[in-house]
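One protein chain is absent from this view; the other protein chains keep their places.
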């Protein structure tokens, strides 16, 4: 089972302006082969399909707990995409959509992924930066523990490369913060899968990190997360379960040489998290509707009735 | 953010025998257009993309909370698929894979979805009963609240039909229990989206339920869940959030005429849940590996180190 | 069986200029999830697969007749796409393609969907505004009458939203006229499926219209069709069949409150229709060929021989 | 525009028994690369995108008219698929679905394309015999007349091969009749495109027919259509249009050497056609619903009101 | 550039009987995510896209040369698939197809992948064992050398698992020989990519082999290839190029512990290879045609004219 908490894993800065192509670039980290839907999908199905769960408890717990974190990553990138598509919050939703006959969205036919506006209304969808759908081709769940872990290690390294490149295309703080945070967390996951592989095979594969070969300290948006030690923490993302992964992450293992030093630790639960943006509606785009005032009134009454 | 709990939403009975084609049928409820990946994907992205969240809090909360429940449904069907593919748990993983040169899995080339064995090793994957991948085509997230809710209402009715038909093909208790439970919970969701639509539009669309037109009381595997009032409960699936949906579900609304009577209530948190099956490995199929003994020993040591 | 008439359902104004990205936006209404290929495909296969046709004649007739109208909608949008890709008709095809070595189509590598030129030569194809193919994922044909009708009702509401957004991106009269007309006709279909559902279930679901919540009277391109009462007419689109749908559309039912008032009526046959554009060839793009003169001469002779 | 007539192009014999795998084989002729959706899609979009329509009238008319016939072929194969999936008509829909808890459709999990039952309820869908969706990859519409005609000629030869092989797998008269009729009509189309190419290029490509190299006279189900001269007739499938194709089909051209001799002629309008089957519902499969009696009563009243 | 030699990499034994489902299982090794189309596609595009080729010559040469070997693997599996679909060679093609009206291929509608017969006529196609197409999702070509090599290492381990499982389903010697040979050659590639990674990163990742954890010596069909030292040889598969990979494979490196011992060596050119099977036609299935006799006569004359 899964529980949900109405927060993002971090606070995202407000976008400075609407930038649909920046949102489209960020989609690569959502629905691409090396995006968050892929890390989520791989670990989720691997954890469902995990064999001999008791006998392999620390390994099962590792994959199961990271799955929960990845759900929050999908959420984080999705929020970033929607924020970049929508621009800064405003009070626009307090009016109706006005006269729509003057082609108010003419510029939307020239954005890279026009369907993101025409169909998605500026929301995130599980597609990559070229508009291709995420799908089962991106999932490896063989039931063979070494192979699945090796796949995951390669997946996190690939995800790191993709995050770096997307970061290099972005000027808006919203998208850059998404990349900076995920680079740190993805490095934790790569490290964790490396340690799991080392425990089983004896190969010190964590020495292959970082791949690509750039220290995260070079990236301003990563720095604060390194400073607070995020790179040394794995969360259980659970009220009570998955603590057994401390046999892999922890147990005397320390931070990678390029990162601020310290011991690896498992943290019960989740990080403090940050606020979810409102995503003010745009009545002229029929979000939440053309004339939302009545809907807002109804919702206010229902809200009061719920308390 | 999301948290994970190491339980299924219910206890699933052990399968009586391995039945790969039954597992393949159940895949329709996982990766088909009207399967749980679709309900999850729709509500998850709709909740990420939701506009004017504060002003529409009860509606946002409804979609957000049901998303969390759907994660558990994806997990439940996936467990059912893997259990049917694997058959009853055993001690098979305590030995190595033996002599593999005598075509030990000859019958696997004749099952309907051979890749479920050859690639997935008997695990669940996000594909439908014909092996087609789940994908973005199955997602509607327009940012228009009425349209998205109407889509969701239709989606839950469609899901009900598909669950009924899959149920009608299954004799094994594992798959039937999955269907029975999901029929009850899916009916709750259809009902909830109907009430949300009614609040906004005034149309008593819940009177269209049940669609298809069969009372769940006719289905033995649904009966116990009706008896305990599951059809009248929506869980927040959250430690503290999403209670505002009580303005929609609750607030004097009552059970549908065909179901046991009573008031609709929002329950904080989650149900008690049931045990996740071990899914004993099959070394001759290289799950968790051909010779897993050493891996088990390592895991045992790591487990001890984690405590 | 189907018959074809060499007319469009309406006259389309000539495009003012070539605009490949406008054509690409219009593709969302052709090959997108909520485009005309989807309405056509759903109703066509539902009508083929309809059970107990005699006993449910009015419902069967409704779906069967609207299928025929949708064929004309696919044709209309396709013509709009091709017209926007090609620009105004000219005499260009009376010459040969000239010197092609000076990159005469350099600007075509920067249009959003370059394959529309490189492969399609500016023609319409069953893809959406991002170039993704229409496919079976967009079809729901379950054989359950209520579910299929409910799906269709949601589909028409979704189609309305997509038409509105595409309309908001267009300045050229060709594409706007396509949207204006289809908004009116799509509203008829939404209304008709609502009435069909009401007859079976008693739920006044037509009161949910219009979704999205904007009167078509706000849209200049819709106005003339409302004035002539198009919103109150369903055509049989048949020489002799499908009149039984008058039991659903008609039978005392009236126009929706936002639209000009009056009774709903079934009209035998089809509307008068409008002229199909020539789509002058562009020999330098090898349409109809690089040096078409001889082909034109041959065609003229064959034409004479045919009379 | 298109009109619809409530008949099939021919009478189809009733299936002797339900045979889901025969229906699945027939799907190759519906949604496969060389199936009727492909012939329809190619000619339909080619006719929409046709350049210089007036100057090339006989060629345009040929493609436009055959499009209308192909709609009827899609309908014919779809009916065949649904009939084979459902078996002979009965009075089953006069009862309700009874007790569904005894796995009444257990055998449906072993049919080749289980989703045809689980999702489609036994209806036809635009997929091939392996369950893969038809899509835009199967369409060639370049705007170059010679290339498009050449593609069409190859497409009809390929379609002929596929029909022959599907025929060779079927024992039931329904599916065999579908194949027999379509073989004759497909040969007409191959011949017609060959003549069109000959008119433009001078190459006697019709001498390549038949491909594959077997006379249709060898096939009993083709014989009656050859006897009545169907192989020499092209229908305009239009009340008034498309007669100009007589410049290509007709004009002194005669039947192919392997077929009964005679002149090729264009026939105004359509063939007499045959009856569409009822497709009795199966309430236990929720078609048209679990308890359809009330729906039938409502329909009867509406039917009376429509007259 | 590439050259072709009219031999397979090994002799394949003749199949004992036609077995379409065995052929379908083997398709997983052709068009699946971990099949030979994937190894080919990854290395081919990586070699095309390789940066700084001179400066990284040994690494470039390794990827480039293995690409050529993979072409032969695609050929080998394809031959295996076609042979299993067709059964033993015969003289069947010396007659015509006879009477096809008695459903001569009735059993083909029940094979797992009916389109393999209906469309492919028993030939191999780039699809997996469930009939899903190979596609670009399976390719990783990032231009980052470490990441691409790591991906390739994981890919070869995954391919090994899939070959093992397919092997376990097969009883026919043709398919088993394909698996046995490819297991040995795939192990060479995994080993080679491991050494390349070790050279750059210092991590002894080759110690993770074999994954899955079973020595090839356990598999009779691998034994002869191990005996002749195939596991220690990399071929340049080139008349003159790619010898520089000896800096990686060779250079004192030795066989893996589980395999027969010895030094790793680069061999110029290619192995001796084996005979390609005739694949006798089946005129009743229209291969090479219904009445091939005349075609054979023509070919004989042309053959003589060519000498």
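The first chain written gets the first letter, and so on, giving A, B, C, D and E; residue counts start at 1 in each chain.
Assume a residue touches a chain if its C-beta (ideal position, glycine included) is under 8 Å from a C-beta of that chain, and two chains touch if they have at least 3 such contacts.
Only a predicted model underlies this, so the values are computations on that prediction, with no experimental measurement involved.
Touch, as defined at the top, links the missing chain to these shown chains in the whole complex: A, C, D, E.
The omitted chain makes contact with just one of the residues A:13, A:104 or A:212: A:212.
In the complete complex, the residue from D:18, D:171 or D:201 that touches the missing chain is D:201.
Check E:15, E:35, E:87 or E:121 against the missing chain and you find that the one touching it is E:121.
The omitted chain makes contact with subunit A at the following residues, 21-22, 24-25, 28, 32-34, 112, 128-132, 161-162, 164-171, 212-214, 218-221.
Listed by residue number, the positions of subunit D touching the unshown chain are 33, 135, 137-138, 140, 142, 144, 146-147, 150-151, 153-154, 157-158, 161, 197, 201-205, 207-208, 211-213.
Residue-level contact of subunit C with the missing chain is found at 97, 99-101, 103-110, 112-115, 117-119, 121, 131-133, 284-286, 289-291.
The criterion applied here is as follows: only the chains that are shown with their structure count from here on.
A rotation of 180 degrees, rounded to the nearest 5, superposes the Cα atoms of subunit C on subunit D. Separating the centre of subunit A from that of subunit D, both taken as means of CA atoms, is a distance of 48 Å. In subunit B, the residues touching two or more other chains are 33, 112, 119, 121, 131-133, 135, 137, 142, 144, 146, 161, 212-213, 285-286, 289. Judged by the touch criterion defined above, the protein chains form a pattern that is neither an open path, a ring nor a star, and not fully connected either.
Chain pairs that touch, as defined above: A-B, A-C, A-E, B-C, B-D, B-E, C-D, D-E.
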